[in-house]
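Could you have a look at this structure, given as structure tokens, before my questions?
A single protein chain has been omitted from the complex, and every remaining protein chain is retained in its original position.
Up next, chain A:
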Amino acid sequence: MSADSFRDTASGSPSAPTGAGSSRWYDAEAGPVVRPYAMTRGRTSSATRHRLDLIAIVIPEPAADDPGRDQTLSPEHVEIVELCSDMPQSIAELASGLDLPVGVVRVLVGDLVEDELVHVTRPVPPAELPDESLLREVINGLRAL
């Protein structure tokens, strides 16, 4: 049977409620096999007090070295620890590297903070202006590019 006739059958079939569009959702187009928030067991926020900023850097704690910890963590948790052990990186970079929504990464990193496997830096809080010497360093750094 040709692909065309298959499509005809699918779109014409009464069991395809949303019409032709739905019959083309194959493979990657159908989205991830595991829905993102399944990785957080449905949680959309973590127990940590602070909402983790996009540019908060995740830094591994010495405890992250313990080979025994790998058994108790989900693969995504482990992946975050591994990425940060290679090079501490921001929440935004982790989300991009893991191809996960920022919200999911926040929850997972929150878990790791709870477990004391990583800690996160606090970027300059809002309303608190970065000091002048820091801004000068930024300008000098940019000029050197």
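Simple rule for what comes next: a residue touches a chain if its C-beta (ideal position, glycine included) is under 8 Å from a C-beta of that chain, and two chains touch if they have at least 3 such contacts; residues count from 1.
Operating definition for what follows: contacts and distances are computed from a predicted model.
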Practice task
Would you kindly match the missing chain to its UniProt protein name, picking from "Xanthine dehydrogenase small subunit", "ATP/GTP-binding protein", "Membrane protein" or "FeoA domain protein"?
Solution key: "ATP/GTP-binding protein"
Fill in the blank from the handout: From A:Met39, A:Ala56 or A:Ile80, the answer for touching the chain not displayed is A:Ala56
Practice task
May I ask you to list the residues on chain A that touch the chain which is not drawn?
Solution key: 18, 22, 36, 53-57, 59-60, 62, 65, 67-68, 70, 82, 85, 88, 90, 92-93, 95-97, 101-104, 121, 123-126, 129-130, 132, 134-139, 141-145
